[in-house]
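What you see is the complex with one protein chain gone and the rest in place.
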Amino acid sequence: MTMQTTGYNFAYLDEQTKRMIRRAILKAIAIPGYQVPFASREMPMPYGWGTGGVQVTAAILGHSDVLKVIDQGSDDTTNAVSIRKFFGKVAGVATTTKTAEATIIQTRHRIPEAPLREDQTLVYQVPIPEPLRFLEPRETETRTMHALAEYGLMHVKLYEDIARHGHIATTYAYPVEVAGRYVTDPSPTPKFDNPKMDMCAALQLFGAGREKRIYAIPPYTPVRSLDFEDHPFAVQQFAEPCALCAARGVYLDEVILDDRGKRMFVCSDTDHCEERRAAGHHGAMLDTAPQAIAGTR
Amino acid sequence: MTDEPLLRARGLTKHYGERIGCADVSFDLYEGEVLAIVGESGSGKSTLLGLLANELPATAGEVLYRMRDGIVRDIASLSEPERRLLARTDWGYVRQDSREGLRMRVSAGANVGERLMALGERRYAGIRETALTWLDRVEIARNRIDDRPTDFSGGMRQRLQIARNLVTNPRLVFMDEPTSGLDVSVQARLLDLVRGLVADLGLAIVIVTHDLAVARLLSHRIVVMRRGRVVETGLTDQVLDDPRDAYSQLLVSSVLAA
């Protein structure tokens, strides 16, 4: 066991609180997609900055776990660094940037490109867990709507998109139906990642600290993105491959290189990109890209 | 068709603290019948409508409704899902303030299509077709289907409310002062439309209005309310041409004088 550097309990929260959170998680797993209220604690980081995900991770973390934290698909973004450091400090667990090595992956806004395994758990940070919130601001009403599976309003929104734009214009936090019952917010991941949630081998846990909700998608659960029969769900396509590793069919970040419109597209999942480059894949701009983007070569 | 009433109100009473909203109101409503509830503001007619439409809990009394399966139910005994299903399939509610009856921030097409989507329709083209058909029926131009109600005139908004409600072929529609605030010519057009729909679809309507002209034009029967109580009820022509109650007489004469 690694020594901890603080006077706090393992993984910061006291055991009583962790048990309370695990009870909520178990309930969430038993009712896939249902938002379980839980007594979210005040954490030493601000609400809205991943306190829900951090509490879920803290509750399930064991000494032998290997933790990976990503934000926007990257291990190096400031908040991912901050959360990883937090668990390093208060739990002393091993951390990694490699998806394949991790047993718990806490994420904000992305699902890793590499398929996840049964021995992995993906923990999402969720700002607004209620997919109906922007259609109906009242919690009392949305809870009733879920209880009665009254989801017509969700399709009104999709109808409106098509009428106005010719497409469903929701690009992220695209609502899904879990196990044929609850309409659920996938957290603000791009809809590109929605298909990865369907029949995923890993357990998917969602923590919303400020809104005090936990929900779950158990392994191998059907997850369907809402759509119309004649306007089926479709994910984003990128015209070009990753400029660093030449990957296609992955989610790309657009990086602006100068003020004259020069830009490049690179993998959002930095670990995936690095793995591919290590395996010898070579993108068009790998040798010319700025170091801040390509990393040290 | 059956001779049983579609809806029966029995001793309906509503208290707000010590103030009486309405007291001991009873009547029967039959399929295809238009009933007008008239009275001054504060007479309790809107409270009564709220009780009938199951939007307010009654202090005493009951509302019995013959469901589509023929079984008569006390609407207060309906479970929440039953209540909601009834309200968005077999009932309609046209509000005085169209902003409460419409979704102002979505298009006319989505307003009409909402009930269909709630009932599980998942074909965009089908929803659109039905919406267009209903826009035709309420005389809104087809090319306005993607416009929002905020861009519509008062009369158009009320017609859109009607389309939005009738898309599931309800048997009973509640209307709360649907013509108030509209120009006289716009009112006439709306009333004409409602009359046509009643004849075509065999709708039953409970309409609350302070305007006796509206009651005369649309309703078969009339209920006159004052201070929360029914003071007179009968066939519309009878009540308006030969009111028995002193207050009804005053109400009718004041309109005629105006």
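First chain written, first letter: the chains are A and B, and each begins at residue 1.
Just so it is clear, contacts are C-beta pairs under 8 Å (C-beta built on N, C-alpha and C of every residue); 3 or more make two chains touch, one makes a residue touch a chain.
Throughout what follows, contacts and distances are computed from a predicted model.
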* To do: Assuming one chain is omitted from the figure, identify its UniProt name from "Carbon-phosphorus lyase complex subunit PhnI", "Polysulfide reductase NrfD", "ABC transporter permease" or "Putative iron-regulated protein".
  => "Carbon-phosphorus lyase complex subunit PhnI"
* Residue among A:P44, A:G62, A:G180 or A:G249 touching the omitted chain -> A:P44
* Asked: For the full complex, which residue in A:S74, A:T103 or A:S225 touches the chain that was left out?
  -> A:S74
* Asked: Of A:D198, A:D227 or A:D253, which residue touches the hidden chain?
  -> A:D253
* Considering the whole complex rather than only what is displayed, give the residues of chain A touching the chain that is not shown. => 8, 14, 37-44, 46-49, 51, 71-74, 76-82, 85, 108-110, 127, 138-140, 165-167, 169, 171-173, 188-192, 210, 212, 236, 251-255, 268, 291-293, 295-296
* To do: Spell out, residue by residue, where the missing chain touches chain B.
  => 15-18
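Note that only the chains that are shown with their structure count from here on.
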* State, to the nearest whole Å, the distance from the C-alpha centre of chain A to the C-alpha centre of chain B. => 48
* Where on chain B is chain A touching in the complex? -> 80-81, 84, 103, 106-107, 109-110, 113-115, 117-119, 122-125, 127-128, 145-146
* Tell me, which parts of chain A touch chain B in their complex? -> 144, 147-148, 150, 152-153, 155-157, 159-160, 162-164, 228-231
